[in-house]
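Partial view: only certain chains, each at its native spot in the assembly.
Labels A and B are assigned to the chains in the order they are written; within every chain, residues are numbered from 1.
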Amino acid sequence: MSFLFGGGRPQPSSAEKIAAAEAEIEMVSNMFNQLVDTCTKKCIPNQYREADLNKGESVCLDRCVAKFFEVNVKVSEKMQGEAQQRQGGAMGGGGGSMFG
Amino acid sequence: MAGVGGLNAAEQRELQGRMEQKQMKDFMNMYSNLVQRCFNDCVNDFTTKSLLGKEESCVMRCVDKFLKSSERLGERFQEQNAQMAQQGGMNAGR
């Protein structure tokens, strides 16, 4: 997948800085959306017998979030490690870094 | 959500404008995902043209549950995010 990594670019313009910040916020927001999608599928049965979250569902959601972050950290570390190996550490801006 | 630090005031304003648009889109996406999910899970009878009573109440419970679930996930997400930022996240040098 190395063809997807952008090269380094010097002195970002104003538009580029805004785009990078926008992309970073968008990534966090995407991550939240995927978390909602994933964890509700894992923890909320689709019969909807009651409108409230019960104890088991609530605890499942909490643990799902914790595990989702842990997986993100592991995957991000792994990919940063590999990117550095391939590119000699010259990885650009918003590339592999999730938690800024 | 750190990392916005490098922007000057004009850039921050521009970014904020875009974020407001994004918020509107996010809300709409959330809304339509909610509808799609609850429709999918609750409406399975196409022998009638109008919602059955049990379909409607299933949809209402589904919406309630989904909103509560999203709210709880949002709280945990913020906590975890704050915790990561405190630990310096994964790129402390930034």
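Everything below uses one rule, namely that a residue touches a chain if its C-beta (ideal position, glycine included) is under 8 Å from a C-beta of that chain, and two chains touch if they have at least 3 such contacts.
Remember, it's a predicted structure, so these values are computed and weren't measured experimentally.
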Assembly formula [one copy per chain kind displayed, counts for the whole file]: A x3, B x3
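Just so it is clear, only the chains that are shown with their structure count from here on.
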Residues of chain B touching chain A in the complex: 1-4, 6-7, 10-11, 14-15, 18-19, 22, 26, 29-30, 33, 38, 41-42, 58, 60-62, 64-66, 68-70, 72-74, 76-77, 80-81, 84-85, 89-91, 94
In the complex with chain B, residue positions of chain A that touch it: 14, 17-18, 21-22, 24-26, 28-29, 32-33, 35-37, 39-40, 43-44, 46-53, 57-58, 61-62, 65-66, 69, 73, 76-77, 80, 97-100
